[in-house]
Structure formats: structure tokens, C-alpha cells
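Missing here is one protein chain; the remaining ones are kept as they sit in the complex.
Let's turn to chain A:
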Amino acid sequence: MALILALTQQMCLYMVIVYLVSKTPMFKLFAEASTRLPHKVYIYLVFSSFCIMATYFGEQAHGAIANTRAMGAVLGGLLGGPTTGLLVGLTGGIHRYSLGGFTDLSCAISTTLEGFSAGMMSYYLRKQGRSELVYHPFLVGLVTFYAEMMQMCIILLVARPFDDALALVRQIAPPMLMVNSIGAALFMSIIRDQKTMFDKLSSSFSTKALKIAERSVGLLSKGFNEKASTQVAKIVIEETAVGAVAITDREKLLAFIGIGADHHIPGTPISSKITMDAIHQNKVMFADGVETPYACSISSSCKLGSSLVIPLRADNEVIGTIKLYEPKNKLFLNINRTLGEGIARLLSNQILYGRFEQQQTMLTQAELKLLQAQVNPHFLFNALNTISAIVRRDPAQARQLLQQLSQFLRINLKRTTGVVTLGDELEHIDSYLAIERARFVDKLQVNIAIDSALYGMEMPAFTLQPIIENAVKHGTSHLLEQGIINVSAERDKRSVTLVVEDNAGLYQAKKTSDGLGMNLVHKRIQNQYGTRYGVNVSCEPDVYTRVTITLPYRND
């Protein structure tokens, strides 16, 4: 009985050590079923020392030692596999042998076999694809129990004189069987609990983070303003269940949701020092309410007691902050702290993307303005020359052409970069073609066959006209024979395809001057309606160049 108590005491000491280790990062090494060598070495070292310590702390009994060495060998085998198990057992065994006594040899053999057989067990389970059973306390207890039974048999077989051995086994078998089995089982149970807790925590963390990312996607890319910020703040508070969430830019509060919303009013300037510090030092600021006190800078009756302020960055420059709060009666959870930083990164990326997109649009608009300003001077002067030639023989036609030229120029100069109808665009094309027809007389023929039912459909201004101008400028005007341009439209359920085809077939993809106008039209359509739409060119040299413009069709 005294032996049971003594051994239990010993086991308790181990449990305390294991429990402490389980609180450190080292614990992860137990919980992982890794096959890498450093890991195995680690397992070997830890459990070999367990074996050696167990031998030292063992109770002297009848010239032998009652101990918990089996625990070390079995656990080493289960966690490290056959080789590691064998080595752990061998180390423990040799150490035991060096201490002498009439069971020295039998103990050395049995410890080695214990480690090895536990390792084989672990190997078998892994092969069966049921390696999670290694962490099952009951199984571990059972394995240890068998291992100890084996040890007892070996003592009886190997240790001489047999009578002494038998007497010894009688005395030490029950306490050693019991304590070792229970100890190993408890050890594994601690590891398993820690592992489960860790898994749960990280899975709930990633679920939360993913959910926030999924719900907030695209919100801030439209612009970093009060409306979008409020939506994001709402999502964050719903997913994290913190006391309150705020989003600021560099100067003022953009959104505030949760406890204290009555006096934290969006649109007011930033008043708390901690936020200013976060912005100016580009650093995460945390006032946990315990070591660093947090006090609301607006109202003394504010219930908020702790605050985390994370800067939002775009291109390394702080453009605002996101703040998480907890009330005075709640602790600020560590998980929310990490999560908060993740959210800030996510939002920063979105804002950056939004800015990038905005710049792209601005660039396109600038390019368009440039294009508009560049009314092809060759066209303009030739038009004037044509009119001046016609003036003498047909003043009425000349007047009409001047009308059309002014209208063309007026639309070109006045038209915004916005959306127009197909009808508007065709009108613009009409005045353009009136001039070109006068210039080339019967050398240019343009057939426009578009159902008037489509005249109401919308498109970015300057979509069709530049394409037709290209067809003349880079296509038919280079023909020695008559140039023919056919313009048509096809409609299906969701889109309209406008086709401009000339009979020159002189399109060359490499020619940059050619591409600018067309590229711009393509880019603007994609920006506005998405990548399913845009401009496409096909060309059969010397036969045709066909440009297709695909636009969305809305049946309203």
C-alpha cells in the first residue's frame, strides 16, 4: 500500500511537469504527429529523461526498484514510432542496468521491449489511418498495462534466483501495473485536451476571419467613406461580439457601432489621444483597461473600458484606423486582438485596391479627354479644304457640310465621358460620315443596318464612333478601289454585339497608333460592365477587318 502511494506521488510529480509543459509552445511537439527527424530527437530526449528520472525516483524494494519507467518508454514509443520507442527503451534500460541489482538485466530487456512494442502499436495505427487513436487515454492505459505485464513475465523468466523474483513480482506488480497505466493515460489525456482546445480555438478564429472577409469584400473598394465604413463596422461587431467598433480616417470618426454610440457621433473629429498616436506613429495601440487605463475622451459616463486601435495603411501611409472596444465589465480577449489586426490588414488591402481602381478610371478618363481634344487634325483640315472646294459650285451643300462639321466638333468638345444612347452615338457618326463621304465621294460607302429598337440602349460615350473613324482612317482610306464599311448589330438575351467591318483588311495589332483608340474603348467598356464585354478584332489581310463591340443588353 505504501508503495502505491509512493508511486502515485511520483506520477503526480510528472503530471505537474507535463501540465506545465503543456502551457508552453513546446507542447505543440507532443500534439503533432510529425515524422521529421528533429521532432523525433526531441521525443527521444524528453522520454528518455523521463525513464531515467523514473528509475532514480523509484522506490527500493527487495533489492529491486519499483518505478514508473514504463510510462516514459510506452509514451515515447506511441508518440515517436518504433525506432524512437526502441531507442528510448534502450536508453532507459541501459541506465537501469548500470545501477545493478538482481533484476538489472530483466529490467533492461523489458524496458527496451516496452518502448519498441508501443512504437509498433503506433506504427500499426498510423498504417491503418487511425493515428488519432494514439491520443486516446484508454488505449494508452491498456498498452501500458500490457507492457508492464510483459515486464513482470520477463522478470520471472530472467531474474535469478526465481524465488526472489517471484516474491518481488508479487509485491511490485499491482502498484506498478496500476500507477503506470493510469499515469500514461492521464498524460495522454492532458495532451489530447490541450490539442482539442487549440484546434477549436484556431478553427473558430479562422471561421470568424473568413466570415468577416467574405462579408466585407468589395465594400471599402468603392471608397473609404462613412457609408461603407458603417457597413464594415456592423459586420465586424456581429462577427466578433466586441462591445463597440469604430472606423476613422485621419481626421474624423467615420463610423461607430455598439456601446457608447450615443456620444461617439460619426463625422466628429478624432478626440482620443490613443487614436492620434496610432495614426502618427503608425503603430497598433492597446489600452487593456488594467495596466494601461482607457478613458473615453468624450463622456465620463462612457461604459467602454478597453480599446484596441489599429492603423489602416495604404502604401505605408496611415489613412485611418479601426478601433475595437470592450466595456469596463468585460475583458478584452486576446483572440479579438489578433483578429483585429487581421481585419485591419484586410481592410487596408481593400482600400488600396479601391484607390488603384479609382486611379485606373481617372487615367482612362484623362486619356479619353486627350483623345477628344485630338480631333484628328488631318480630318479637320481636309474637311475644310473639301468645303472650300465645294463652296463655289454648290454653296448650299457647302453650308450643309459646315453645319455637320460644327455639329461633329460640338459633340466632340462638349460630350462628357458619361453614358449615351446608341441613337446619340449614331447621330454623331452621321455628322462624321457626312464629311468623310464628301471628301471621298463615291470611294466610300457606309451601310448602317441597326434595328431602331436598339437605339435606346446605353453605352459609354465614344464607343462606336472611334471604331468607325478607325475603319476609315486605317482601313478604307488606304484602298485604291471603293471602300465599304458595314455596321450591324446582333442581339441575344443578355448582350448586344455591334459589328463594324471594312473591306480593307489592313489591321495590324502591333501598330500602336491604331490601337490607342480601340484599346481605350475596350478598357472603358470592361471597366463599366465587366470582362464579359469589350472590343474584339479579327482580320483577314486584304479582305476584311472586323471589329465587334459587345455590350450588355438590359430589357427595360
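The criterion applied here is as follows: a residue touches a chain if its C-beta (ideal position, glycine included) is under 8 Å from a C-beta of that chain, and two chains touch if they have at least 3 such contacts; residues count from 1.
We take it that contacts and distances are computed from a predicted model.
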Absent chain [UniProt protein name; select from "Electron transfer flavoprotein subunit beta", "Two-component system response regulator BtsR", "Sugar ABC transporter permease" or "Deoxyribose-phosphate aldolase"]: "Two-component system response regulator BtsR"
Selected residue (touches chain absent from view) among A:Gly100, A:Pro161, A:Pro269 or A:Pro377: A:Pro377
Residue touching the undisplayed chain, where the options are A:Leu479, A:Val500 or A:Ile525: A:Leu479
Options A:Lys23, A:Arg36, A:Lys127 or A:Arg392, residue touching the unrepresented chain: A:Arg392
Hidden partner chain, residues of chain A it touches: 377-378, 380-382, 384-390, 392, 438-441, 443, 477-480
